[in-house]
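A single protein chain has been removed from this complex, and every other one stays in its place.
Per-chain residue numbering starts at 1, and chain names A, B and C are given in the order in which the chains are listed.
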Amino acid sequence: MLFLAYSAVIFSFASGSIALVHVFKPEVHQQWVFWLLGLSGFAAILAGVGGLITSQTYLDTLNLGLPWLPWHIHFDSLSALFYLIIGIAVFSISFYAPHYTHAMQKDAQGFAVLSLFTGVFIGGMLLVLLADDAFMFMIAWELMSVASYFLVAFDHENSANRRAAFLYLLMAEVGALLIILAFGVMASFASDFTFDALRASHLSTMWMSVAFILALMGFGMKAGLVPIHVWLPEAHPVAPSHISALMSGVMLKVAIYGLIRFCFDLLPEVHWEWGVVLMVIGTLSAVSGILYAMMQQNLKRLLAYSSVENIGIIVMVLGLSMIFLANNYPELAALGLLAALLHAFNHALFKNLLFLGAGIIHHQTHELNIDMLGGLIKRMPKTSFLFLIGCMSISSLPLFNGFVSEWLAFQTALRVDVLDNGVLRSLIPVSAAALALTAALAAACFVNVFGLTFLGVPRSRHAEKAKEINDKSMLAAPAMLAGFCFFFGIFPSSILHLIDNVAKQLIGSNLPAQSVLSFFSIAPLSAQQASYSPPLILVGALMAAGVCFWVLHRKLKTSVRIAPTWDCGFGGLTPRMQYTSSAFTMPLRRIFSPAFLIEETIEKTMRSHTQTNVEQVRYSLHIQDHSWIHLYQPVEHGVNRVAKQVGRIQTGNIRTYLGYSLATLILLLWVVS
Amino acid sequence: MNGLMAVVQTALFVALSPLLMGFLKFCKCWLQNRRAPSFLQPYRDLLKLTYKQPVISQEASWLFCVAPYLIFTAMILAASVVPFIAVDQPTSAEADVIVLVGFFAFARFFLALAGLDIGTAFGGMGSSREMTISSLAEPAMLMAVFTLTMTASTTNLSGAIEHVLQEGLILRPSFVFALFALILVTMAETGRIPVDNPTTHLELTMIHEAMILEYSGRHLALIEWASALKLMLYGVLISNIFFPWGIAESFTLSALGYGLLAILGKLVFLCIFLALAETAVAKMRLFRVQEYLGFAYLLGVLGMLSHIILESTR
Amino acid sequence: MIAVYSLLLLSAASIVFFALSGHKENMGKFNTRINGVSLVITIILAMTVFNQGTLLSSGKAFLIDSFNVYLIVLTAFVGFTTSLFSEAYMAHEIELGKLTQARLKLYYSMYQGFMLAMYLVLTTNNMGIMWVAMEGATLTTVLLVSLYRTPESIEAAWKYFILCGVGIAQALFGTILLYYAASQIGGSDNALLWSVLHEHATELNPDILEIAFVFLLIGYGTKMGLVPLHNWLPDAHSEGPTPMSAVLSGLLLNDALYAVIRNKMLIDGATQTHIAGYLMMGFGLVSFLVAVLFLHRQKDIKRLFSYSSIEHIGLMTFAFGIGGSLATFAGLLHMTVHSLVKSAIFVTVGHASQISGTQKMTGIRGLMKTQPKVGWGLLVGTLAIAGFPPFGVFTSEFLVFLATMHEYPWLTPFLLLGIGIAFAGLFRHVQPMVYGAKPEDKTAINANLMPIMVHLGLALWLGIAIPSFLSSWFSQATLLISGSAL
Partner (left out) sequence: MNIESQDFYTQAILSMSALVGLTSFLMLGQGRLLRLIFVFALQGLLLTLTTGLSAYSLDNPHLYISAVLTFSLKVIFIPWMLQKQVLEMNMHRDVEALKNNTAVMLGGASLMVFSYYVLQPIIHTSSMIMLNALAVSLSVVLLGLLLMISHRQAVAHVVGFMSIENGLFFAAIVATNGMPMVVELGVAFDVLVAAILFGIFFLHIRISIDSLDVDLMNKLHEVDK
C-alpha cells in the first residue's frame, strides 16, 4: 500500500521534472508529462481504495529532514480517503490537461512552469496526507501553497492576477504560521513533533482551546472560511482551469483534512463549544458563500465562491459531529463525520466537473462572463449535458451525489433531541434550516448559471460562433466525473461503506448496528427512522416517465410544430431582451442586501434639448465583500502606518545615530550594574 | 400485494389531482358569485391539450421538450411517497420527507430552466421570481416538517403519521405553529394568492405562468397536471400529518374505503379554507413576499423551539 | 595548521599583488582562482579538523575548532562564488564606464584584504587580534563602499566608517576589560587567548565581564547591524558595488556574530547567570521586528535586502541568546543558510539592477520576460529567504521557533508575526519586479548564474535533508557553545 502511495508522489514529481527537462531538451516528448500525471492519479486512486478497504495504518520513516527528526510517514483510512479524492481529480486532469495546456501555452518556459508546478503541487498535497510529524506536514503544506502560487501567477502579465497571487501567497503564509503556532502549542506540552507525541500530550483545556482556535484559523484560512475567505475567489479563477479545479476541488479538501486530523485525531479530546464554533462559522460561510456566488458574473469566480459555500457545509457538519462526540454519542458523531467526508468527496467530484466545463467553455468561446454567453446548449451539446449534471449535483437534487451528503447532514442535525443542552437543542435546528436555505439558494444560483450560459439566445458573437470541442480526451475528463456524480448518487452505499472505516478509525465507532448500507437503500440510523433508496426511485422514475411518454407519443402521434418565438406582436425580439444574471438575481440581492456592499448606479442620458425621451441608460452594479473592507484593508493600513512611524528613527543624520549608540550603551550599562 | 397497493394508490393520487383543482376553482367562483365550471373542467382541459399539436419556439432546445416529463415524473414520485389513503406502504420507505422536498426542488429546477430556455424576458422573469420565492419557502417548509419529524423522531412520513396516530389526540403548540407555517408555505409554493395568481397573465404579477408561457399542447398538459399534483400533495401532506385520523392502517377493503372518504373529506375542508383565504386576501407585491415567507419561517422556528423546549421529555 | 598559515599568507600576498599589478585584463579571473585555491585549502582544513578534532597552533595563536571551521569554509565558499559573480559584474561596470582600471585594482586588492580580515577573525585565538581584524575588515571595505564616488556612496562610506569605528572602539574597551579581568587572575601575555580564557572562565570576575560584554555586544553588534546601531548597514550595502554587498551580508555579519558568541561563551562561564543571553535576545528581537517593518518602506532593491539581512541577523542573535542546544543548532544552521541564500540574492539583485540600469525598484520590471533565469533566481531566492520550505531557512526558523516555544512561549507570536510581515514586505516589492510584461528597452546581459544555482541548491539540500557530516559538525559546535548536546 505504501508503495502505491509513494509511487503516486514520485510520479507527480517526475512529471514536473520532465517538464523542466523539456525546456533544455525539447526533443523530450511533452506527452510524458501527462502520462506520468495520469499514472500518479491512478496510483493515488489504487492506494486510496486499498487503504480504505484494508483500513489499516501503515507507518514508515524517511531519512530526510532533521538528523533527530526524520520524516515520519503514515497512511491510514483518513489519508486514504483524501488520497482517493486527489487521485480521481488528478486522473481526470491528466486527460484534460494536454489539449488545454497546449492551447494556452505561449512558449516552452510557460509550459515548463505550468507542468512543473502542477507536479509539485500535487506531490505536495499527497505528502501532506502522508505526513506523520508536524515538521514534514508543514514542509509539504508550504510546498503545496508555493507551487499553487506559481500556478495562480501563471498568467502574470495581467496585473489583477499578480495582485491575486500575492494575496493568495500572503494568506497561505499567514495560515501556515497559525498552523505552526497551533502545532507549537501542542508540542510545548509534548516530547517532540511527531503526531504520536502530540496525541500523547497533556494539555489543559485552555491550551487545547487555544490550539484548536489557532488550527481553525490556520486551516480555515486555506479552506476559505468566512470571513477570511477573500483571497479565494481572487486566486482560484485566475489560474488555468484545470488548476482552478485542483485548487477548488482538492486543495480545499486538504485543508479540511488538516482540520479533521487536528481536531479529531491529534487533540486528546473535543469540547462541544468548539463544535458550536465550527457549526456557526460553517453556517455563516455556507450562506454568505452562496449569496456572493450568486452575484458573480465571472463563471470561475462564481464557482470559487460556491466552493466557500460547500466548505462551509462540510465544516458545519463537522461541528455537528464534534458536538455529538463531545456529548458522547459516538454513533451520531460517526454519522456526522460520514456526512462531512462524503460531502467533501462529492464536492471534489462536481466542483472539478464544473471547473473543467468552465475551462472548455472558455477554451471555445474565450469568454467567462455569463452575461456574454447563452445558447451554448445547441452549439456544445455534450459539454452542456455534462455541465448540467454538475449543476444538478451541486444543487443537491435527488438521484445525484450532492443530495446524499446533504440528506445525511439533515439526518445528523435532526438527531438533536438526544442532547440535553438547551443552547444546542435550539441552535442546531436553526443551522439545519440555514442549510436548507443554502441548498435552495444553490439551486437558484446554478439555475442562473446554466440558464444564462447554455440556454436562451447567444448574447455575444463569441457565444454565437462557439463550437463543440473536438478533442475527445478533453471531454473524457468531465464525462468521467459526471459518471461518478451519477453513480455515487445512485449507489451511495458503495462509498459510504469505505468512509465508515474512516469514522471507525477516528471516532472508534461505526454507524449504529441497525443502520442499513445496502445496495438498494441507505438508512444511516435505522430503517424506521429514515431511509433513502435511489435505485428504486430511479426505477420508479423510469417507469413513470416511460408510461407517460408511451401514452403521449405512441398512442396519439401529434407532430411538433416549430415556430418563431411569440413576440407579443411587437416584433424584433433581440438577445439583449433576455434576463441577465444581475437581473435574475435582483430579487435575492434586494432581499439579502445587508449581506453585500452594493454600489448600484443608473445614469440616463436624455435625448438632446427636449428632455423627454431617454437616449441611453447606463446601469452599473458593483458588489463587494464585507470582509475586504472591514478586515483586510484595516490590517494593511495598520502595518503601513506602524512602518511609517518606525521609519522616523532613521533620520539620515550621523550625529543622531551616534546619539543612539551612546544612549544604548548607557542604557545597557545601567541595566547590567 | 403491497407493491400493487402502492401503485394503485399513487395512480389514484395522480388521477384525483385535477379534480381537486376543479373543486378549488368551483369554490372560488362560488364564493365570488360567479358561475362555476364543473369539477371535471380540468380533465377536459388536459384532454384537449394532449390532443392539440404542440408549438415549440425555434430557439427551444431538447431540454425544453424534456422538462415537462421530468417535472411530471418528479411529482409522481412525490405522490408515491406521501401516504394518501393508507400508511406504511412500501414506496414510502424508499424516500422520506427530505427526499420529498428534493423532488419538489427537482421539478422546480427544470421548470426554471425551461423558463430560461427560450430566451424571452418573460421566462427569465418567471424563473427568477420562482427561484427566489422557493429558496425562501424551502427552509420554512423544512422547519415546519422537522417539527413533526423530531416529535416522531423519524423523517419517514408514514412512520411519523403512525406515531401521531398512536399518540392519539394531543394538542401540541408546536404543531399549531408548524401547521400555519406549512399552510403559508403551501400558498407560496403552489402559486396561489397572495403570492402568485394562477389566473393572471399580467407580466408584472405572474410568476408560474411566466415560465410556462411558451408551452403548449401535451407539454403544457403535463405541466398543468404537475402543478395540480403539487397542490394535491401539499393538501394531503397537511391533512394527513396534522389530522391523520381516518387513514387506513391496514389493507382491508373497508379500511381503505374509510381512508379514501376521510382524505377526501379533509381535502374538501382544506379547499374551502383555501378558497376563503384566496378570496379574502389580495395579492401582495413581490418584495413583500419575503416578509410573508419570513413569517412562515419564524412560525416554523417557533414550532421547532417550542417542541424542543416545552415538549420533548427531558 | 599549515593550511591556516597558507590561507592567510595567500590572501595577504594577493592584496599586495593586486595593489602592485599593472592594469591586467584578467584580474577578475585571477581573483577567482585565488579564492578557489583558498576554498580548497579550507576544505582540507575542515577535513583535518573533522578527523583530528580541535587544532591549536604552536604558540596558541590560532584555534580551529568545530565552531569556526565550518564558518571558515563558508567564508571561503561565498568568497569564491561571489568572486565568480564579480568577474561578470565588474566587467560590465567597466563597459558602462562606471569604473576605471585603477579602481578595479583597488577593488580586487581590497576584496582580498577583506577576505584576509575575515579569515583572521575566524582563525585567531587572540581576542585582541580578533578585534584588530574586525577593524581591519571595516577599513578594507570602507573604500569599496565609496568606490563609485557618488555623493551618496561617500556619505554611506563616511557613516559606515564613523559608526563602525566608534562601535568597534567600544568593543576594544570591552576586550581591555576582559584582559583586565584575566590579568586579575594572574594572566600574562596569553591572558587574551580565547582557549586560555575559556579554561579559566569560571574564575574570571563576573561583574567586570558583564560590563565588558555590554561593550563587546555594542561594539560587534554595530558591525552586525543590530537595531538601533544598524543605521550604517543599509546605506553601505546599497551604495557599494553589489559583490561587496553580497560578502558584507553573507560574511561580515556572520563573523561579527561569531565574535560576539565567542565572548558570550566566556561571559557565560564567568557569570553563571543568563544575563548575556537576555541582552542578545532583547537586541535580536528588537532588530528583527524593526527591520521587518522597514522592509515595507523600501524603494531601493539593495536596501530592501540589506534590511532583510538585519532581520535575519536579529533572528540569529535571538536564537543564540536563547542558548540551549536546540536554539544554538538552529542559530548555526541559520547562519549557514542565510549567508548562502542572501549572497545568492545579492548576485541576482546585481544582475537585475544591471539589466534595468537602476536600483530603484520602480524601474525594475518584468525580469521573468527579460532574463528568465535572473527573474526566477530572484523570486526563488526571495521565497527561500522569506522562509518557505523546502529551503533551509524554513528549517532553521522552524527550530528557532520550536526552541522559543519551549523556553519562552510568549515570545513566539512576535516571531511569527515578524516572519509574516517580513514576507509581505519582501513580496510586495519583489513580485512586481519579476512578473509582468517585458519592458521594451531592456535586454538580457551576460551574467554568471552559477553562484545562484549552487547556493540555492545547497540551501534546498539543507532544507530537505541535512547531510550527516554537517549535522555532526553542528552538533559538536552546539555542544561546544551551549555546553549541552542535542
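FYI, a contact is a pair of C-beta atoms (placed from the backbone, for glycine too) under 8 Å apart; a residue touches a chain by one contact, two chains touch by 3 or more.
Just so it is clear, the model here is predicted, and its values are computed rather than measured.
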- Note on the structure: Shown chains in contact with the undisplayed one are A, C
- Given C:M1, C:I176 or C:L417, the correct residue touching the omitted chain is C:I176
- Task: Have a look at C:L143, C:L411 or C:I445 and name the one touching the chain we're not showing.
- Result: C:L143
- It is residues of subunit C that touch the chain not shown, namely 126, 128-129, 131-132, 135-136, 139, 142-143, 146, 149-152, 154-159, 161-162, 165-166, 169-170, 172-173, 176-177, 179-181, 183-184, 189-192, 205, 207-208, 211, 234-235, 238-239, 294, 297
- Message: Residue by residue, what part of subunit A touches the chain that was omitted?
- Response: 644, 647-655, 658-659, 661-662, 665-666, 669-670, 673
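The rule is short, and it goes like this: only the chains that are shown with their structure count from here on.
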- Item | Identity of the chain that, by mean CA position, is farthest from subunit C | B
- Item | Whole-Å gap separating subunit A and subunit B, where each centre is the average of the chain's CA atoms | 35
- Item | Separation of subunit B from subunit C, taking each centre as the mean of its C-alpha atoms, in whole Å | 79
- Item | Between subunit A and subunit C, centroid-to-centroid distance (C-alpha), Å | 44
- Message: Which residues of subunit A touch subunit B once you look at their complex with the stated criterion?
- Response: 374-375, 377-378, 381, 388, 392, 395-399, 403, 407, 410-411, 414, 416-417, 420, 422, 425-426, 429-430, 432-434, 436-437, 439-441, 443-444, 447-448, 450-452, 455-457, 521, 527-533, 536-537, 540-541, 544-545, 548-549, 552, 556, 558-566, 573, 575, 577-579, 583-588, 590-591
- Once bound in the complex, which stretches of subunit C touch subunit A? 158-159, 162-163, 166-167, 170, 207, 210-211, 213-215, 217-218, 222, 228-229, 231-232, 275, 279, 290, 293-294, 296-297, 368, 372, 383, 386, 388-390, 394-395, 398-399, 401-402, 405-406, 409, 412-413, 416, 419-421, 423-425, 427-428, 431-432, 435-437, 463-466, 468, 471, 475, 486
- Query: Can you list the subunit A residues touching subunit C in their complex?
  - Reply: 63-68, 109, 135, 138-139, 142-143, 146, 153, 156-157, 159, 162, 165-166, 169-170, 173-174, 177-178, 180-181, 184-185, 187-188, 193, 639-640, 642-644, 646-647, 649-650, 654, 657-658, 660-661, 664-665, 668-669, 671-673
